[in-house]
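Questions regarding the structure given below will be posed in turn.
Note that one protein chain is taken out, while the other chains of the complex remain in position.
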Amino acid sequence: MRRATVRFGLFAAAFGVFAASCGSDDNSSSSDAPAVGGTITVYSGRSEDLVKPLLDQFSESTGVTVEFRGGDSGELAAQLLTEGDASPADVFFSQDAGALGAVDNEGLFATLVDDVLAVVPAEYRATSGNWIGTSGRARVFVYNPELAPEPPTTIDELLEPQWKGKIGFAPTNASWQSFVTGLRVLRGEDGARAWLEAFAAQDPVPFEKNSAVRDAVNIGEVALGLVNHYYVYEKIAAEGADAVVVKNQFVAPGDPGGLVNVAGVGILKSSDNPVASAALVEFLLSEIGQKFFAETTYEYPLRAGVPTADGLPSLDSLDPPSIDLGDLDTIAATQELLSDVGLLTR
Amino acid sequence: MAGERVKPALEVCGLTKSFGTHWVLDGIDLVVLRGSVTAILGPSGGGKTTLLRIIAGFEVPDAGTVMIDGSTVASPSENVPPERRRVGVVPQEGALFPHLDVAGNVGFGLPRNSERNDRIDHVLDLVGLPGVRRMRPHQLSGGQQHRVALARALAPRPSIVVLDEPFASLDAGLRAQVRDEVLAALEGANTTALIVTHDQQEALSVADQVAVLLDGRIAQCADPVTLYEAPASLDLATFVGEAIVLDGEVEGETVRCGLGILDLRDSSGLPGAGRVRVVVRPEQIEIPSAGRAVAGTVLSRVFYGHDGLVRIDLGDGSIVTARVQAGRLPEPGATVALCVRGPVSAFVDSRSS
Partner (left out) sequence: MPAVLAAVIALAPIWYLIDRAVSRGLIEVVDELWRRRTLDLVLRSLALCAAVTAITAVIGVTAAWLVVRSDLPGRAALRILLALPLAIPSYLAAFAWVSWRPQLAGFGGAVLVLSLVSYPFVYLPAAAALRHIDPAQEEVARSLGRGRIHTAVGLTFRQIKPAVTAGSLLVALYVLSDFGAVAAMRYESFTWVIYGAYRAGFNPSRAAILALTLVLIALVLVVAEGRVRGRADTARVGSGTARAATPVRLGRATPVAYLFVAVVLGAGVGFPIYRVVHWVTAYQSTSVGLDSVAAALFETLRLSILASVAVVLLAVPVGVLAVRYRGRTSAAIERSTFVAHALPGIVVAIALVFVGVRILRPFYLETPLLVLGYVVLCLPLAVAAVRTSVELSSVRVEEVARSLGCTPRAVAWRVTTPLALPGIAVGAALVFLTTMKELPITLVLHPTGVETLATRLWAATSVSDYAAAGPYALALVIFGAIPTALLTGAVTSRSEPAR
């Protein structure tokens, strides 16, 4: 296995610890890495199988032991909110910005240092500076080419009669609710309600999660689905391109349907090892961390200069709607709206 | 021990118990002498079992006291739990522990020591069931289960054993045999026993003393002969044994009724003259006879082998039943002469006035 190059410059700047620019020879990282040590507990909405290799690498280079607690991002946020100051967690690694915003709203996150925040464009981190995106995920329409040879490109085209009863979505999924939250921000409460009511009138088919939506589109149970961009690539990776029918339709520039949400990370105020926690955040934002997400999960790296996976349009070319992801923390209000129009439960 | 036969094994005073508004027991007094067998006789649902359960400690009385071996086990101020009363219980259905074998059942109340096994063998011998130690309850017959239940109750040497309708669930042929075996075992163990039964024949045959429980009270407590021959009330007279009840007029020491002028066993408590109810036992009537005779017509007869019962119309509207030895049974329709042997009982007629 090729030993990757790790740059700890930011880390050193932030904490005044001497850090060497690690060479590319095989044993340098272990001998030259700053000795941070200790143990941190990470509540992770991202699955262990996915991030374990990355975290192992982090442990190896810093001597920090990572206690991993996997779970659903929303459930982990609910757990953190309930735990409050007594939380054993040091770092919360979330699948989406909404869960991070909810935890931040309760004032449970510590503020990140400016140098760390500077790695990521302002639109992909908290305005409070309390959490930061680690990878981007664009909302797309997935479609079954046989059933939808000409898929829509805007959310308003979804309201055309031909798609009635043919759209799959995951009503309890955080990404979907983040999209609706974005819609509220972009079109205002009334505009969002109007679209949602029209959407509800389309009799969309609810699924438990995005992968189920994608699979339903794949087998033709529904023609279209509202999911994130990487689900199709995951399926291709697992089953081979030939076996996969479902395709991505990237949404028209500026359309609310093309919202780019982030997976991100924040450090708990109650952490008893903020140094090691900060080291993990930096590591996730390092080139090696960013490359990992780009190649493994087909997400968009947020650090400048790290290339996206093959076949993906660039993040800039997507021209997502401009929105402050910090505003996506009003999930509760979104849920109220979804309930009112009958899209959350029926 | 001096005075052992004087000090009662069980003494019940003024015991009352009600369930809701229904008085089941209403002032029960009862003394059971050590080594004796007492039967509580009463109709079904008459509170017998409740009395037994209070004595055993399964129910708490509303008032009154229960003393066992001279110490109070139940009173308004205290209630000794069943496990410290030394009252052996033999429930109607035996209630053997289904999860234990016979030895486990019998030894249940015994401490785990070296004598335990000997004691188990001993009481199993007493009830006439040697060699069933390893059997499971469901492998035993009904009678055997019952005797094991008795052995289990006897094993810890209780002050008194209470048996609830011990023979009711056994079939008639088996009943007499089991009854004899149980009695023999009780005698062999020299145990005081209290038997609850609704069967008057059973009560009269097994007990040294019979207490009749009617309407929540002890109507009479006496030895079986007294109870049968000199019942304290008309109700008792008809409840214990078969009785012919006739209207009569008291005339001093005698009473006049459809069977003639009969001697009274005890005229005290009766008015010098006036209407009474006369009780005659069927076996007191003789046919044919010499002496003061009354004529009657035979209506029907029932043959039992050693004797038979004959229904006779006295012609004055009353019908009597006579117990007659086999071989002397008259034919239906025959006119017979009757007379009554021995004194009879009479009671003030509570219906009149």
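Each chain carries a letter (A and B) given by its place in the written order, and its residues are counted from 1.
Everything that follows uses one rule, which is that contacts are C-beta pairs under 8 Å (C-beta built on N, C-alpha and C of every residue); 3 or more make two chains touch, one makes a residue touch a chain.
Everything quoted here is computed from the prediction, not taken from an experiment.
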| item | value |
| --- | --- |
| Residue touching the undisplayed chain, where the options are B:G109, B:G128 or B:G260 | B:G109 |
| Candidate in contact with the missing chain, chosen from A:D115, A:D156 or A:E234 | A:E234 |
| Touch with the omitted chain, as defined above, among B:L41, B:I54, B:V87 or B:I218 | B:V87 |
| Absent chain, residues of chain B that touch it | 53, 56-58, 81-85, 87-89, 91, 93-99, 108-109, 137-138, 140, 142, 145-146, 149, 152-153, 155-156, 158, 169-170 |
| Chain A, residues in touch with the chain not shown (by the definition above) | 41, 47-50, 67-75, 77-79, 81-84, 86-88, 98-99, 102, 171-174, 177, 205-209, 211, 215-216, 219, 221, 234-235, 238, 331-332, 335, 339, 342, 344-346 |
